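Could you have a look at this structure, given as structure tokens, before my questions?
Of the protein chains in this complex, one is absent; all others appear in place.
Naming follows writing order (A, B and C), and every chain is counted from residue 1.
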Amino acid sequence: MGELLGVAVLGAGHMGADHIRRLDRVVSGARVAAVADPDTARAEAALGGIGGASVHGEAEAALAAPGVDAVLIASPGPAHEEALLAAFARGLPVLCEKPMVPDPAGALRVVEAEARLGRRLAQIGFMRRYDTGYLRLKALLDGGELGRPLMLHCTHRNVSSPPHFTSAMLINSSVSHEIDAARWLLGQELTAVTVLRPASSARSPEGLADPQFVLFETERGALVDVEVFVNCGFGYQVRCEAVGETGSARIGDDHGMLVTARGRAHEEVPQDYLVRFADAYDREVQSWVDATRGGRVTGPGAWDGYAASVVAEAGVRSLESGGRVPVALAPRPGLYGPGGR
Amino acid sequence: MGELLGVAVLGAGHMGADHIRRLDRVVSGARVAAVADPDTARAEAALGGIGGASVHGEAEAALAAPGVDAVLIASPGPAHEEALLAAFARGLPVLCEKPMVPDPAGALRVVEAEARLGRRLAQIGFMRRYDTGYLRLKALLDGGELGRPLMLHCTHRNVSSPPHFTSAMLINSSVSHEIDAARWLLGQELTAVTVLRPASSARSPEGLADPQFVLFETERGALVDVEVFVNCGFGYQVRCEAVGETGSARIGDDHGMLVTARGRAHEEVPQDYLVRFADAYDREVQSWVDATRGGRVTGPGAWDGYAASVVAEAGVRSLESGGRVPVALAPRPGLYGPGGR
Amino acid sequence: MGELLGVAVLGAGHMGADHIRRLDRVVSGARVAAVADPDTARAEAALGGIGGASVHGEAEAALAAPGVDAVLIASPGPAHEEALLAAFARGLPVLCEKPMVPDPAGALRVVEAEARLGRRLAQIGFMRRYDTGYLRLKALLDGGELGRPLMLHCTHRNVSSPPHFTSAMLINSSVSHEIDAARWLLGQELTAVTVLRPASSARSPEGLADPQFVLFETERGALVDVEVFVNCGFGYQVRCEAVGETGSARIGDDHGMLVTARGRAHEEVPQDYLVRFADAYDREVQSWVDATRGGRVTGPGAWDGYAASVVAEAGVRSLESGGRVPVALAPRPGLYGPGGR
Partner (left out) sequence: MGELLGVAVLGAGHMGADHIRRLDRVVSGARVAAVADPDTARAEAALGGIGGASVHGEAEAALAAPGVDAVLIASPGPAHEEALLAAFARGLPVLCEKPMVPDPAGALRVVEAEARLGRRLAQIGFMRRYDTGYLRLKALLDGGELGRPLMLHCTHRNVSSPPHFTSAMLINSSVSHEIDAARWLLGQELTAVTVLRPASSARSPEGLADPQFVLFETERGALVDVEVFVNCGFGYQVRCEAVGETGSARIGDDHGMLVTARGRAHEEVPQDYLVRFADAYDREVQSWVDATRGGRVTGPGAWDGYAASVVAEAGVRSLESGGRVPVALAPRPGLYGPGGR
């Protein structure tokens, strides 16, 4: 496919460093051309001696660096809007980690800017769309074997939450994955959300509403429920069961090995999302590199980032009020198709 | 253990006939002493030539028949209240199929009558308490391995609903099993119920709200959700996952045999509750016979039948209104203990 | 079905006591009429106050006791031949625990005695034929879904072996269950056996060849392999996978509950065969009582007991020699049908 794609990576934290490693060591057809981080020493460290990449303190300088063909945004969420708009201004394709933009108003500005450009440049980092299990479930639903989908039952559990994790972040950081996955699996927008609070676990930090139970309604009447429990203690578990008119299907229960010892047959449960979804991250970035080199955008786009932002914000309001909150999306620009998502 | 327990069976329909067979052919220590059904020909047929049993058109006559030591009520729900009060009047131990009494007011009258007697005579037919899976889950929860229980996720699916099944019956006939199971597993009363209506399946009869998604709150803050889908088409499935502060446990996913053929590994799904819970019914009746011969009542009692009736009635109101409906129980008579259930 | 079947139980050890409890408390239609054990105090203790049963020091006296309609033999194997012949002499139906008779010559004498009677009286206690999993596998094989059976892969593991368990007993006590199950599932006689000795586990008693790996050939070319490991340490596991021309099926891997805690999803493994096969024992005895009251013999018979004895004896010779040992059965008397087993 010719020259390697030169990628500017914005942000050299945990996720940025992992993407730098992936672009350099795992993915075919790309190279790291520039890294930007306010902490340039951290950027140097993340590079780890990879040759041919420049280091910058400012995102803008990285976008302007020689050899940059595309951008991967892994900086903190509040910096995303400015970075996306700068990439659009230069006509650079972008892979932007989620959340695209945390607040709905900013997310809408990104959608509108891309719509004015008249062509799609942004892919948003909803990597579950690249997980083998989700891909099989999507294919099954689209193939019609289960009939019309009526319900999705989802589970999202983490061993423990990082410091400073808030009750709202269970919705807008954790459940945002299920928001996108539900929209994608069902091919429908979410129209309302209700957040219920069971008793919080004594193992969760004081004041954190954890677990939560979230209910989404969709435009054609399906119901999506999500247990989110970020201090479950025993592992990282992401499961999804789709129930249709003629059958059901469940992903997330498989195991790599069954061990029988000390009176029990047990399966390993992964402890971390980078383990559970390692292959999905690899496939996501490879797919983005391949499409970008071919001049295409094939993954979830700015509209998906915007819709997730609006639904998550409604969810946070429901968490606070205890009641059902309708979801109100702006009209979808023609760039994103009538029903394409 | 001495003499066989002589049982009067009231009602010779599908369930009554199955209990007659069970008392005669499966269970140890009991015999059928009398059968009552308005259709005495049906009663004769259900007996199938079992010797030593008298046939009656009236329940009262069966209770008074010679050799009757105890009563098994398998007549239609509206006849239960009168039959229970008649058995109490004669001091006869009773095993009463669910629902104990369909309306809460009648159910409360039964509770009050038994409380006035000052001793327990009634066991209610919540046979899930005798299922191996539920028993293991109860033992696990009581043993504390999962920590404090926070959520129960339940599934209740039937291949298809019988004729004349109404939207309310998904709550007061099907979900009533989960109502009792949740109270028993958690050791808590249910305090509110909300019934949600996803899009109904095109395979469900016109006008039937099927599936439904039911949410219960408990007195100590646990959340119980139930998918009930009585025309799912593919099998009879009853599953329950308990989520506690330190772990989760799931029952209802086991299989007796894994077959690999024609490109798929498959497990059989039972098509009928009498198959899925055959052993539970046998254990329930054996346990009742054993306890009764020993002069004890060990199973779910009239208070459990009353509580299920009140919760189910609140659920039906929520189905109609779409909103959350609190559950209001009468004070519990001392006969049923402070928290014993 | 009229009068209860009066059963004389011979032997009041672990298994005899369990059968006494089963006849009295679990099974319908039977009662314990007599118990015989050289240690009459042990017989009294096993009875535990059950009324209407006489106690004897000699088997012959129990068979002659009033009210005895049938016999259940649970005495040590060397006593079986005499007890079976005594029961035949009195025309009493018998349920005889395995091994029917330990040595092939004695087993053949039992077959010949029953053949001379001209009617079947004996059922042998191969209770796996009453296990739900085995029954489903048998039905699947007979139904032809897997095509012609080519292989059976079997596992037979115990937590630990009792004292005085010998290397030969892995074959003639443990694997004898697989010998009968294979003959029954396949509907074929076994024609040769080879016993291999992997390294013995350091956890097995000094001098015990444990595990062993046993290979059986059948008259129509199927191959049966059995891992037998009686000090595996972690549980009681009995599994069987049948491989046919068009598919395979596996039993023995199901679980009643999946628990996720402390980083692992685990299933309980039963520790004891009385737990794993509790229902099979109940069904076996109930089925025998029902058939006997109806004047029939429906279970595995004397020919099956004889065949198992011959194959096990060949297996022990292979264990000693390390080589393949052909199995030579006497001609099958017409009483047992041309291919019925």
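Definition applied: contacts are C-beta pairs under 8 Å (C-beta built on N, C-alpha and C of every residue); 3 or more make two chains touch, one makes a residue touch a chain.
Nothing here was measured: the structure is a model prediction, and the numbers come from that model.
Contact with the chain that does not appear here is found for just one residue of B:40, B:132, B:271 or B:287, B:271. The residue from B:135, B:261 or B:278 that touches the chain not shown here is B:261.
Considering the whole complex, the residue from C:40, C:160, C:201 or C:271 that touches the absent chain is C:201.
Within subunit B, the residues in touch with the undisplayed chain are 233-235, 237, 255, 260-269, 271. By the touch rule set out above, subunit C reaches the unshown chain at residues 147-148, 150-151, 153, 196, 198-199, 201-203, 211, 213, 215, 220-223, 225, 227, 229, 232-234, 243, 245-248.
Against the chain not displayed here, subunit A makes contact via residues 1-2, 24-29, 50-51, 132-133, 136-137, 140, 145-146, 246-251, 253-262, 268, 279, 286, 290.
Note that in this section only the chains that are shown with their structure count from here on.
Look at where the CA atoms of subunit B average out and do the same for subunit C: the two points lie 37 Å apart. The distance from the centre of subunit A to the centre of subunit B, each centre being the mean of the chain's C-alpha atoms, comes to 44 Å. Taking each chain's centre as the average of its CA atoms, subunit A and subunit C sit 58 Å apart. Those residues of subunit B in touch with two or more other chains are numbered 246-248.
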